[in-house]
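Supplied in structure tokens, the structure appears directly below.
Note that this complex is displayed minus one protein chain, with the remaining chains in position.
We call the chains A and B, going by the order they appear; numbering starts again at 1 in every chain.
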Amino acid sequence: MSAEKVAFFILSGLTLGGGLAILFSVRLMRAVVYLLVSLFGVAGLYILLNAEFLAALQVLIYIGGITILMVFGLMLTGPGQFVNPAESRLKAVAAGVSSLTTAIVLLLIVKKTKWPAGTQALAGDTTAEIGRLLLTDHVFAFEIASVLLLVVLVGVALFVRLARDGGKP
Amino acid sequence: MSELAAVLPGVLEKAGWSVPGGLVPVLAMFICASIVAAAMGLSAAVLVWAERKLAGHFQCRLGPVYVGGKFGWLQSIADGIKLLLKEDIIPADADRPLFRLAPYLVVLGVFLAFIAFPVSEKLMVADLNIGIFFILAVLTLEVFGVILAGWASNNKWALLGAMRAAAQMVSYEIPMGLAILPVVVEAQSLSLKSIVAAQSGGMLRWYVFQPPFFMGVSFLIFFLAGLASLKRAPFDLPEAESELTAGFHTEYSGMRFSFFFMAEYAGMILVSGLAAALYLGGWHGILPGQSGAMWFLLKTAFLVFVMIWLRWTLPRLRIDQVVYVGWKVLTPFVLACVLGQALMAYK
Partner (left out) sequence: MTAVRTYFSDVFMGLWTALVGMSITLRYLFSKPVTEMYPDVKPRTPTRYRGIHVFEEEKCIGCYVCAKACPVDCIEIGVVRKGKEIKITKFDIDYQKCMFCDLCCEPCPAHCIHMGPEFEKASFTRKGTILQFATPKTLTEEEKKVEKVARK
């Protein structure tokens, strides 16, 4: 087995193991830490694919941004058990059914997709190429995403204002 | 590291040790990692001493004078031994695994960032394609560790410190990331090696002194945001001794506490070194043709001195002032710099 394969199995183990641990942990803060592990695994997989820029983005945005925001929100919760699995039978059944359907659909898609195995060598420096593509071929999607984010930003500011000023815009 | 891996087999042969060929890169990695770790620990020790000494003199005092002869130069070694011998306390109501994990995350963030640290043309662990971006990315781990430490301690001061750290992080991360953009636009690369290489040829080629000073302003912004990311005065709100006991590390003692300490001081070198590489020409000297690790270390030392100087000059800001500075001052200014530099590049 080559070193790359070993690294692949370790990293995918981290990713999947982290994901499973999130599912089975009942403490929210620990779940966030497992999420961190899982995201790290994904970043490592990106590095294996020579997509260093994506890996760094993954770390910067998901670990540095998303998980920290989650932690910021969760910080006001206590350290004890937060989720009680035996709380509601109905909820458990509903969750089971929905996740089962999602799993089946996903599996079907995975099976149906032909995974094209790339034969050409991996690109050396992906950063410049990503930048070029974002501002030429995919500029529309890029701008749409920015506009969406801007709308969200303004909307949140507006809502906070409304709440603070007592409903008068 | 690749140079080391290339030289290593010959060295090993001379020493008479037989190492299987596949293990040589792994060995090189270990050697690099231990050099970085040792340098981190040592520089933290030297910096702690320097900070205490300078802090003393800034206030017309002497600082440490007794340990190790005239200038108290063994003070931080003595402190380190003291910290090693101290009891490792974990509060009963703390979240034990997370409490233990947090200091390692903090150190890991800074440690990883040193991989792309450009001391000189040869003296860097790895010249990554995305060098500066990589460093910014892994530095966020440190903040995560800090927040985790504050939450896991299950202590009101620690929690307040952690919340401040999170609020502060949200406000400084954006100017810090944007402040490197003018440099990246000018150098057309994210690799620290080529960014520094683009500044060769004397002091006037350094990016800070490039008219119309878009990069000069962004240097200032990067430095301020870097101070905030290190949680140093005037942005030391997460610690805030006078209000929060010791902030996020209130409950930590002994070696775990010293991890936070070490990360802070190693982080000072990291941020100063980055600023030196990005804006002050890295390993290039003042006159054209001069270069070497010495110049880089001198610039870094100067910036570290400025950090210490600032700390003992300015009082602590309030959290709303930090957020104000981050969002309403640094961000607009840095956006203007990015725009200006991009227009310059477009021509």
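Rule of thumb we're sticking to: a contact is a pair of C-beta atoms (placed from the backbone, for glycine too) under 8 Å apart; a residue touches a chain by one contact, two chains touch by 3 or more.
Quantities reported herein were computed from a predicted structural model and do not represent experimental measurements.
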Which of the chains on display does the removed chain touch in the whole complex?
-> B
Among B:F209, B:W312 or B:W327, single out the residue that touches the unshown chain.
-> B:W312
Among B:L42, B:V329 or B:L343, which residue is in touch with the absent chain?
-> B:V329
Logged for chain B, residues touching the omitted partner chain are 54, 56-62, 65, 309-310, 312-314, 325, 329, 333
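Definition applied: only the chains that are shown with their structure count from here on.
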Could you please state the distance in Å, as a whole number, between where the Cα atoms of chain A are centred and where those of chain B are centred?
-> 28
Parts of chain A lying in touch with chain B, wherever the complex brings them together | 3, 27, 29-30, 33, 36, 52-53, 56-57, 59-60, 63-65, 67-69, 71-72, 74-75, 79, 124-125, 127
If you look only at chain B, which of its residues touch chain A in the complex?
-> 22, 93-95, 97-98, 101, 128-130, 133-134, 136-141, 143-144, 147-148, 150-152, 154, 159, 162-163, 166-167, 169-170, 173, 177, 190
